[in-house]
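As you look at this complex, bear in mind that one protein chain is not there, while each of the others sits in place.
Moving on, here comes chain A:
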Amino acid sequence: MSGTTTTARAAQRGSRPRISSLSARRVRALARAELTLLIRNRPALFVALLLPTVLTFSLKTTAEQADLSGTGLSVGTAVLPGAVGMVLLFAVYSNLVGVYVGRREELVLKRLRTGEAADGEILGAAALPSVTIGLLQSALLLAGGALLLDAGAPARPDLLLAGLVLGVVLMAVLAAASSAFTRTTELAQLTPMPLMLATFAGSGVFVPLEIYPDRIAEICRWLPMTPITDLLRGAWTEQLGGGETLRSLAVALAWTALGAYAVAKRFRWEPRR
């Protein structure tokens, strides 16, 4: 049985403080477990690590065949934002929908809530491995692309940074929100599809919006991921004006806030029974 004595326990009880709302130690413990799980989940690892790179090559083929004259884009500036968009969608968004739904259905989220970790720590720590992989992979693709596609270094690194940071946060928040509408782990393959398809077609991943008619392009600018690819593209093309930059930031933040609201209202910590 337990080795501690009654007096030792009493002393511990007296000095036990209120737990803080954010603890690096708790987040580290949870994120570490999550990283272990990701490494052991081969299909998820494949989607997160290889798919975006493979698809980037197909983006390159598409861009090389497209008529980019008059858009002010090169193959490099057409492909690179799309590549990052791909990483964000596969490594962060789609992957995290599966993570949140899987942990919920295994009752892991419910069990964690009986412990000391705060809700934000639980959700944030679960996202941390995917977010880190997403950022590292983006950095690698951008560096590789800058060299191989002659895009060079970004002229506006501030826009690049804003796009990346907003992108991973937005994807994580939307993943948590999507999981609320996903009843089973099987459906977690399906519920990310609408946003992914909309992003492929309408947010400048497969085709830059510059080649769309103005009116369609205008509608597409309000999609969740368009401001992210616009910011990233602007980092190289310098075609994003002050007003457009502000609008991109505002649209991205608005979607993030909307997602966070949906999470606060609808997120489910345990399976429906």
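The rule is short, and it goes like this: a contact is a pair of C-beta atoms (placed from the backbone, for glycine too) under 8 Å apart; a residue touches a chain by one contact, two chains touch by 3 or more; residues count from 1.
FYI, contacts and distances are computed from a predicted model.
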Which listed name, "ATP synthase subunit a", "Peptidoglycan-associated lipoprotein", "ABC transporter ATP-binding protein" or "Sulfurtransferase", is the one UniProt assigns to the chain that has been left out?
"ABC transporter ATP-binding protein"
For the full complex, which residue in A:115, A:157 or A:241 touches the chain that was left out?
A:115
Of A:106, A:218 or A:238, the residue touching the omitted chain is A:106
So that we can see where the missing chain sits, which residues of chain A does it touch?
1-6, 9-10, 12-13, 16-21, 25-26, 28-30, 32-33, 36-37, 40-41, 103, 106-108, 110-118, 121, 269
